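Here the structure comes first, spelled out in structure tokens, and everything after it is commentary.
Entry: chain A
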Amino acid sequence: MLDELCINISNRLNTGILILDNNYNIIMWNRFLQVHANKEDNHVEGKSVFTVFPELPRRWLERKLSSVVQLKTQSFCGWEQRHHLFELSHSRPITTDSHFMAQNCTFLPVEVEGDVERICILIEDVTDVCHYQTQLNKALEELAISNRIDGLTQAFNRKHWEECLAKEFSRARRYQHDLALVMLDLDHFKLLNDTFGHQGGDMVLIETAKTIDKLLRMGDLFGRYGGEEFAVILPNTDLEGAEEVAERIRQAIAKSAINHQDRRISVTASIGVAVIDSDDSRYEDLISNADTALYQAKATGRNRVCLAKEAVEI
Partner candidate 1 sequence: MSTNVLICDDSNLARKQVLRSLPESLSNNVQLAKNGEEALEILRSQSMDVLFLDLTMPVIDGLGVLQAMQDENISLPVFVISADIQPEMQSRVLELGAKAFLRKPVQQTTLNENLQLHGLL
Partner candidate 2 sequence: MSSFDLTEDQQDCLQELINVAMGQASDQLARYLDTFVYLKVPSIEQVKSEHLFETLNQDLKATAVVSQGFFGYEGIRGEALLMYQPQDSHRLADLLGYEADELTFDEQIIDLSSILTTTFLNVFASQIDNQMSYSAPRLLSANQGTISEHLNQQSFNWDLALKVRISYQVTDYSFNCDMVLLIPEEAINNIKAVIDRILEDF
């Protein structure tokens, strides 16, 4: 009577139940598995679980099952680590994009007089959870990226760029590495905006960012510092190297002409370069040194590269 009740209930559960003997042969399974595996009872019972489900990672699962028998303790396998063990269909094939049922599996030792004689595997359908969690993770990832990126130019935004600088600064201090900073400002940008409109101005910012980005090495960190001001962190780079990079950037910007509504827009940039020195105790010092040099470049005629004074003295 109770047995019948248990079988009845186990067949109506929305959880798969699979019972194996010590040789991993299937003793029993419930309707949930029968339906989702789409296999006949008589092709399953008494057969090895690895024959019935050839997709199982055999070596791994054998180690898992042996730990259940040996340690006489429950073991688990979650969808976050392995999306699924058994290739089963699920009940949301249309509204989710996963082909097989995402699963949380529990492996239970079934002891008879102190010895583990059977292993019960419970298989929960977590396709829903997996689907929503994956979507959430994707959204969080996108959010994290949009938190770091300037929407217009695709360079790092000011906040993230400054965080990078703070990190690079303390790393350079700690390991006594070189660190250079290049800051540049587009010349007469307001005039350009007035002449070509804001769309034209935006186009210049986008194209300038692309031009700079192409000249950088891996590890260089490029950000939009303000309206028409950009900044590049050059780790492991001395003043000479940084000046070279800055000069290349200046020339590339001056050379490139931007087509906008059948008109050609030319633009130049003034650039200030500074390197870390022993007087800089905070990364802000490095910024203000580069900024001073940038101001100098502006004051002495624009479209040129100036080096920070303090650094020159070394």
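Assume a residue touches a chain if its C-beta (ideal position, glycine included) is under 8 Å from a C-beta of that chain, and two chains touch if they have at least 3 such contacts; residues count from 1.
The set was built so that all candidates are chains of the complex that A comes from, given by their letters.
If you're wondering where the values come from, they're calculated on a predicted model, not measured in any experiment.
Novice: Of 1 or 2, which one touches chain A within the complex?
Specialist: 2
Novice: Write out the stretch or stretches of chain A touching candidate 2 in their complex.
Specialist: The contact residues of chain A facing candidate 2 are 57, 59-60, 67, 70-76, 78, 80-82, 104, 106.
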